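First comes the structure, then the notes that go with it.
Note that one protein chain of the assembly has been removed; the remaining protein chains are unaltered in position.
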Amino acid sequence: MIKVGIVGGTGYTGSELLRLLALHPQAELKAITSRGEVGQPVADMFPALRKRVNIAFSEPTFESLKDCDVVFFATPHGVAMAQSAELVNAGIRVIDLGADFRLKNTTEFEKWYGMPHSEPELLGQACYGLVESAREEIKKAKLVGLAGCYPTAVQLALKPLISHATPLIDESSIVADCKSGVSGAGRKAAVGSLFSEASESFKAYGVSGHRHLPEIEQGLELISGRKAQITFTPHLVPMVRGILATTYVKLNEHGLNTDIQSLYEQHYANEYFVDVMPKGSLPDTKSVRGSNFVRIALHRPQGRDTLVIVSVIDNLVKGAAGQAVQAMNAMFDLPEHTGLEQLPLSP
Amino acid sequence: MIKVGIVGGTGYTGSELLRLLALHPQAELKAITSRGEVGQPVADMFPALRKRVNIAFSEPTFESLKDCDVVFFATPHGVAMAQSAELVNAGIRVIDLGADFRLKNTTEFEKWYGMPHSEPELLGQACYGLVESAREEIKKAKLVGLAGCYPTAVQLALKPLISHATPLIDESSIVADCKSGVSGAGRKAAVGSLFSEASESFKAYGVSGHRHLPEIEQGLELISGRKAQITFTPHLVPMVRGILATTYVKLNEHGLNTDIQSLYEQHYANEYFVDVMPKGSLPDTKSVRGSNFVRIALHRPQGRDTLVIVSVIDNLVKGAAGQAVQAMNAMFDLPEHTGLEQLPLSP
Amino acid sequence: MIKVGIVGGTGYTGSELLRLLALHPQAELKAITSRGEVGQPVADMFPALRKRVNIAFSEPTFESLKDCDVVFFATPHGVAMAQSAELVNAGIRVIDLGADFRLKNTTEFEKWYGMPHSEPELLGQACYGLVESAREEIKKAKLVGLAGCYPTAVQLALKPLISHATPLIDESSIVADCKSGVSGAGRKAAVGSLFSEASESFKAYGVSGHRHLPEIEQGLELISGRKAQITFTPHLVPMVRGILATTYVKLNEHGLNTDIQSLYEQHYANEYFVDVMPKGSLPDTKSVRGSNFVRIALHRPQGRDTLVIVSVIDNLVKGAAGQAVQAMNAMFDLPEHTGLEQLPLSP
Partner (left out) sequence: MIKVGIVGGTGYTGSELLRLLALHPQAELKAITSRGEVGQPVADMFPALRKRVNIAFSEPTFESLKDCDVVFFATPHGVAMAQSAELVNAGIRVIDLGADFRLKNTTEFEKWYGMPHSEPELLGQACYGLVESAREEIKKAKLVGLAGCYPTAVQLALKPLISHATPLIDESSIVADCKSGVSGAGRKAAVGSLFSEASESFKAYGVSGHRHLPEIEQGLELISGRKAQITFTPHLVPMVRGILATTYVKLNEHGLNTDIQSLYEQHYANEYFVDVMPKGSLPDTKSVRGSNFVRIALHRPQGRDTLVIVSVIDNLVKGAAGQAVQAMNAMFDLPEHTGLEQLPLSP
């Protein structure tokens, strides 16, 4: 049994980790920490876990976590950075669901997150955690900076194209129009996330700059070795879970002569969680809700040279807690879908 | 492995059976029938099942089902009545998620369902399928008329009170104010169930008479041996899944002197799926969504003699497909929670 | 033109007052105050008002309001109590949308609101603002403590019965099962009101005691001169606007011999905003959304002695800002529907 700790269990990614790990046949939850809630049973905060998860919150100290094999950080940026070194040095593997170990460039980190990076050396050792892209590195990694939710949806949409040796598209002019459910904003009280504000409404946000933009551009470069340029627009959808990314790319001569559908099907043929849908299909977010699946569909409207790639994930699962468990499974040589076989909840 | 068939798999209870049975460790899906969709893979209709459920719809004939150990009917009323006898006679156990075998009185059936009952004899052998009430009968039953969604929520709310030897409440004057998500109306195209109609609105319906009223009154009498009288008002909530029943009873002298909280806790102490919440709590439907749990809370406002019982279930799980699987588990001597351990999806 | 001021314009009742008053042909908005937002145009906070409401927030001082004919308080309890005397003494009429002047008994006020009442004398002069019940008093009142949202829905549902000289029902045992949209919780950041918490869920709250309980019981006594006893259960509906009250009363011999439908139709025949629906109908909250209408339907299930009264309002309009404008119209001898003719927004 893998002994697991969670730092920061009072948000949605923390409670989602609990939901998944509680039924994971090879994981044993040893500790969940929260400075503000020490001693409180987690099921008091998350009644959905009543009768099945009996652990209480403990102090966010090394002492609470020192017997773990792996520790997940489900915390705002800055926390994992401050506490990971001690764990890693003690031989405990760390998977950060936050942003501290995603951007490799500390100047970029400081620009987008408004704080200097205090652990540049540790950052150097960290592996970027998009499992389908970095499986082998993750298996050996001591520290994983898990991919963000939007970046997961967009990178998996582009990966078969981008990883091609010669470019198939104009990589300097990609549009990723992304839509997320409100749970992406987390479980913190904020007027903009109130039901009365978000319900029966739709909006774009962060149009002039969002922290996931540099992450996506870095991720694409990691895959292809080439620089790509994205216009990334996030939108808020009046639903709880789900991300849909509509990605627009311009096919070049080479791309126009390629069977893109086959390219995707072959590229993902061995991926348990990636479903390349048949020609003519379109996925909805409900078809992945509560599951770790990604569904992708490809369209070329009017036979013109713009390819439209539609990809869907559950932002709390494949975009956070599920991918974290998938990374843990890879690290501990388990089949990647162990504990992640839940079918989507639909309707 | 229990060999399972489903008749009528194109509605929400059918697809929910698929979701649950696909991961059931002791069940094997042999056939799913639908007159209109013969040959179509179920995953084409329900993309959430893609890559995991590979069966296609077959003809709704005895031939399709004859190798099954148990057959679920997820059909409108009238269908199970017409097809069950042949199966039961062949030694195949039948669990009807519809209404054909709920009401024992054929006159009542005809009054509320607008058609005569064609199988009164079979009806006589049928067991009313509220597992917590009729576990032992279900184990032996050849035919189960599964409890309806509202009746499950209301009967479990009242059972500890009603099953007391001497009445604790005025059993002639119970109010059950019930609220259901829209999936209760099924997957059929109807103007009233459109998103634009049901969303951002709330209404009562069937106030002057709803088919679940006689079922609840019959169920309570089955439990207590005494006649009870209910005012039952269903309401439509702009959400997909979930039922919340607010049940009002007037405590009599005996009831006022009873520790009702303890009564409930003891009554349900050994029930895996029933959670009597601590004093002062109130459940929300999201805390059971996607799971087979029931949560119940008890309040006596202002110390007056009216007791308010709040109970929640997922109408498609404990109110339909989950309870059906629970009944199957009981029939085949499996632990009742086999294949039903999913934690609620929240948020 | 009536010169109008609003104290506390940053919540939903404040912005709803703006929406209604902006198009009121006889009202002129002179000042809207907010301590925290002095100088900010209201349209910056409420973009729906852009290009049509050009006023900015001012200091919440007497100076800001001294030229008004009437001042609305759309503030948490305690504020109107502290600031009304000065206005009333200056001859400015005050309509408090909050709770400070609703409960006549200061002991009850302190019990339910957790603070002593600092203006018992002013409270003595205040008129309880349910317009259909207290029209004549409101016309002369200097200070109105506007009825709460739930109390409006429940009292209008019961008024024709309760105002009958001889009781028609058991007035000691009324059940009011009420359901409200989330805007009732206001525009303050709170985890329980987040979209991810409230959406796709339904719950009861305040079951053991809610501040609107004593207000409803007092209001019914004001109408009938007799004490009534209510079991009042509020619930939270995943929608923004709307209240539906399902009220259960037991008809006595006299009530059973009365034509209740006619009683209601006659009672409300001259009320512009009250719609007694035809026999057999049931209203939904969407049919009053954005409007000041109340719709009421009456049912007697199974011909038994329990009468079910279903009433709907928009909690922000008839339950708050609309009723406030209606009261203002009455005070200033305008037709009550002046500026309140908007038809419901449906779908």
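Letters A, B and C mark the chains in the order given here, with residues in each chain numbered from 1 onward.
We take it that a residue touches a chain if its C-beta (ideal position, glycine included) is under 8 Å from a C-beta of that chain, and two chains touch if they have at least 3 such contacts.
Bear in mind the structure is a predicted one, so any value in this text is a computation, not a measurement.
Under the touch definition stated at the start, the shown chains contacted by the missing one in the entire complex are A, B, C. Of the candidate positions A:G5, A:P47, A:G129 or A:G242, contact with the unshown chain belongs to A:G242.
The chain omitted from view is touched by exactly one of B:G14, B:G98, B:P151 or B:P238, namely B:P238. Screening C:S183, C:Q218, C:T246 or C:N329 for touch with the missing chain picks out C:S183. Touching the omitted chain from chain A are residues 173, 175, 177, 179, 181, 196-197, 199-205, 207-209, 213, 229, 231-233, 235, 237-242, 244, 246, 248, 250, 280, 282-286, 289, 297, 299-302, 304, 306, 308, 310, 347.
Residue-level contact of chain B with the missing chain is found at 12, 181-183, 185, 187-191, 193-200, 238-240. One chain of the complex is left out; on chain C, the residues touching it are 12, 15, 19, 22-23, 46-53, 183, 187, 199-200, 240-241, 275, 277, 281, 283-284, 286-291, 293, 295, 341-347.
The rule we apply is simple: only the chains that are shown with their structure count from here on.
Viewed as a network of touching protein chains, the structure reduces to a complete graph with every chain in contact with every other. Put simply, the C-alpha centre of chain B and that of chain C have 39 angstrom between them. Averaged C-alpha coordinates give centres for chain A and chain B that are 37 Å from one another.
Within chain A, residues 12, 183, 187, 199-200, 240 each touch two or more of the remaining chains.
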